[in-house]
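Heads up, one of the protein chains got dropped from this complex, but the rest are sitting where they should.
Labels for the chains are A, B and C, by order of writing; each one numbers its residues from 1.
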Amino acid sequence: MSQVLLDVRDLVVEFPTRKGLVQAVSGVSFELRRGETLALVGESGCGKSTTARAVMQLPRPTSGHISLEGDDLVAAGKRDLRRLRRRFQMIFQNPIASLNPRKRISEIIEKPLKIAGLLDAEKRRQAVEELLETVGLDPAVAMDKRPHEFSGGQCQRISIARALILEPDLLICDEPVSALDVSIQAQILNLLEDMKQRYDLTMLFISHDLAVVRNVADRVAVMYLGRFCEVGTSERLFDNPAHPYTRALLSAIPVPDPTVTPKPIEMIQGDLPSPISPPSGCRFRTRCPVASDRCAAEVPQMRDLPDGRAVACHHPLIGG
Amino acid sequence: MAAPLLELTNVSTHFHSPAGRVRAVDGVSVSLEAGQTLGLVGESGSGKSVLARTIMGLLPSYAEIPEGSAITFDGHNLLTMDRKARRAISGPGIGMIFQDPMTSLNPVMKIGQQVYEGMRHHFGTSKAAGRERAIELLTEVGIPQPDVRVDQFPHQLSGGMRQRVAIAIALACEPKLLIADEPTTALDVTVQSGILDLLQREQRDRGMTLILITHDLGVVAGRCDQVAVMYAGGIVETGSTRSLFARTRMRYTQALLDSIPRLDRPPHERLKSIGGRPPNLITPPPGCRFAPRCAFADAKCEAGIPPMQADEADSTHRFACWHPRDPEQATEEVA
Amino acid sequence: MADPTTNRPLHPLRPTLSRFRRMRPTTGKSGQFGIAFWLPLAWLILISFAAIFAPWIGIQDPDSLDFINLQAPPNDAHVLGTDHLGRDVLARVIYGARVSLVVGFCAPVVGMLLGLPIGMIAGYFGGRVDGFIVGCIDTFLAVPGLVLLLLFSLIFGGSLLVVTVSLGLLFIPIFSRISRAATLSFKSSEFVLAARTIGANDFNILVRELLPNVVLPVLAFGLVAVAGAIVVEGALSFLGLSVPAPHPSWGGMIAGGREHLEESPHISVFPAIVMFLTVLSFNLVGDTLRSRFADVREAAI
Partner (left out) sequence: MRYVLKRVRRLLVVIFAVTLFTFLLVNVLPGDVAYDIAGQDASEEEVQAIRADLGLDRPVMVRYVEWLGDFVQGDWGRSFRTDEPVVEAILSRFPVSLELMLVAQVFALILAVPFGIIAAYRAGRTTDRAIATAGFMSLSIPSFMAAILLILVVSLNLGWLPTSEYEPLSAGLWANLRAFILPALAIAMAEWVILMRVLRADMIGVLQQDYISLARSKGLPVWHVILRHALKPASFSMITVLGLQIGNLVGGSIIIESIFALPGVGRLLINAIYARDFIVVQGVVVFIAFAYVLVNFIVDLLYAVLDPRIRTERTDG
């Protein structure tokens, strides 16, 4: 097995809000091996993006350890962190908003090099041109334009170029295709797959779309209200969910096939509980069809199932 | 065969802009019988929402509907009616649900009032009776504690609940036709299926006609009788849902279906993406609008607009393509 | 209303249609400015030209007294007539423009140079820094601007420099509010986050990422501020607290004609008209440019 690149232990992120302290991420642990793609899935408010940003140290997490091949990111000082940032980069959900509207494309992409103090102007320009070509844009046309002259898909290509110019080890993708149309989405997903091969990337992929996740991920972690429900390889998890929430999510996805009648989802309808005062015990219990008294009393711990995945549930759907 | 409830004949909607005339909707013809559900599918910019607003009469002032367009609803031409008669149709005739429930409810008006306001205007219902009816409707759309919620403001509800309120508002005047414009796009996937189930139930129970606008072919597949696929302002393929999915003819429809990542495919499978991007609607390509992105396009496609033609097996299945896909053949190589 | 080809009077459009919004027809053809821009601009150029070259364009001495023609209505010798001391109104209006234009341009610049960084720092760093700056601005705003100006001019005496600088100080709160609001709106946008992920420091983000975006709305307000500064200077000189007499200024001339409104309204009315046209022109030109900037920004975001 390849070595661990990113190790996250007991990550907690809290935000003060007007109504009280919100714990957006409550003790999440995972590791990411070199060359692997781990997807975090869940619905809005589950803490998946917060987790990704905590890994980016934007903002710094409340507690927990995050180490990138032995370098502790949480403990790193400002200066060290800035140096370490070269090795982990991020692309964002909104491709247009993530590019400064007042800057030229060439300035946007070369900025990481400039800040890192790498290469001279001529070499930087060359690097930008090569990378633009790699992500499928014509450098001659694109270099001197500004972001608003491009479509969403093209802007996402530019974002990818900016993230890759420092040749990072880890690429964090925060909902990179959810703002894009289906036909463009496929282009970007294919491009990410190509870049992963070419630059030997390890990816942390955040998405609410399970079909997209199925396509890109080696392993998947399902999140609900700040905690992991289930982590496993994408085949096992999708073909045979162990956590009732995973099953509910999967059953809710509409299938583009008229011969499949949509089934009612296996989850109690209702609102997401308030993250300020989450339910005791298992956080999913208020909407879980198989919840018992034990679920209210006792927080389910992550445990390994025989098939190699981990689930946090008192009544898993398989492997008891 | 009964006369259709809604019939669009050669409907176009153009926007005036300094850069030129934007042909947001261009020559759309489609008809819908009472009690049917039509799925209107397309990517952003395909004109599906503009078409909905054209039917509903909600276009901005710089829009123009060119001569020759006709929208017949229940025997009336909506485009030539006087304003007052047209308003009498909005509500009891046609109701609408919008995409984002966070912005489609008035933030400073009580939920109950928003529900019964239409009834008061059209039927002269009293306030007390309207409030009673609003509570009934809120119960019907699955809102817990409707007698409390009726006096609350929208921000006190979650997104899914607000969309249920929006449905109650649309249902209040018992419309014959309900247009739902991407009703679940802004919602989480587990909430989405609840809303779609509700819409489907109401449609069936009330014998209502429903137009479901979405970008998600999956949503359409399980819940619509008919599908119309839009691309760059026009309908490129329409037919019964079963036939359209089983015997896809138009190259764009097929490309769209192919580009969707699917749960039943293995991980890391290369997706069949569509190259390029949708055309500029100020100066659209002269021929087939999909031609610049189509793997099967040739000189003919670039020169002339393909006419609508019927599928051999099902005459209600119509499509606009010079080189339609052979539905009997499983996969095809690029010609 | 039976013609389906006419624009239906159905107004609102929704956010998803907003991509069409910037295509809304504007006055004239695209890329061109209408007459509501060129005419005021021409006036501004004319008045600036006259003010700059006042000594060389063959007008009379604004301070020379013509005792034969006291309060003379417009005539051949005095195109706009004379005031109660027999001074040429045209000459005084043109020399008065020097004061108005200098104060009008310089005061907003002073306000902008100080207000912009203050607002950006408050918006960017937030927390206590923001609380302190906003508190100071609130305090400053609670004292009426005209009162402050009056105090300043009493304490330091009325001179062009004092008026310009103190008026400039008054513009600080407005400019810092605008730049603070703009900074706040851009601060949490993803491109700033992206800059952080590549290790940019606060200074770099403020100057390279935020400033180019914040400066646009601030500049757009600048021309409107010029109009405002001319008005306030006019009010000050009307009260006799701007540049000292007998130096001509528009407000002072309007005030000077007050006593003779009934028999010689031209003494007040001509400077009033010139001042009105100048303020109007700055407002119109500023508004056109501002909506143009806003369009650019809207298209860019």
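In this text, contacts are C-beta pairs under 8 Å (C-beta built on N, C-alpha and C of every residue); 3 or more make two chains touch, one makes a residue touch a chain.
The structure presented is a predicted model; accordingly, all values stated were derived computationally and were not measured.
Checked against the hidden chain, the listed residues B:G42, B:G91 or B:P306 yield one contact partner: B:G91. In the complete assembly, the contact with the undisplayed chain comes from B:H155, out of B:H155, B:R201 or B:K300. In the complete assembly, the contact with the undisplayed chain comes from C:G145, out of C:P62, C:G96 or C:G145. Contacts to the hidden chain, counted on chain C, fall at residues 10-15, 18, 21, 24-27, 36, 135-136, 138-147, 150-151, 154-155, 227, 231, 234-235, 238-239, 251, 254-255, 257-258, 261-262, 265, 268-269, 272, 275-276, 279-280, 283-284, 287. Of the residues in chain B, those that touch the hidden partner chain are 53, 56-58, 61-62, 87-92, 94-96, 98-100, 103-109, 117-118, 121-122, 153, 155-156, 166, 169-170, 172-173.
The rule we apply is simple: only the chains that are shown with their structure count from here on.
Common neighbours of chain B and chain C under the contact rule above are A. For chain A, the chain with the farthest CA centroid is C.
The geometric centre of chain A is 49 Å away from that of chain C, both derived from CA atoms.
Across the assembly, chain A contributes no residue that touches 2 or more other chains. In chain C, there is no position where the chain touches two or more neighbouring chains simultaneously.
Residues 56, 58, 81-83, 85-86, 89-90, 92-94, 96-103, 111-112, 115-116, 146-148, 159, 162-163, 166 of chain A touch chain C in their complex. Every residue of chain A that touches chain B in the complex is listed here, in rising order: 43-44, 151, 153-154, 181-187, 189-190, 193, 208-212, 214-218, 234-235, 238, 248-262, 264-265, 267, 269-272.
By the touch criterion given at the top, residues 189-191, 193-201, 204, 208-209, 212-213, 297, 299-301 of chain C touch chain A in their complex.
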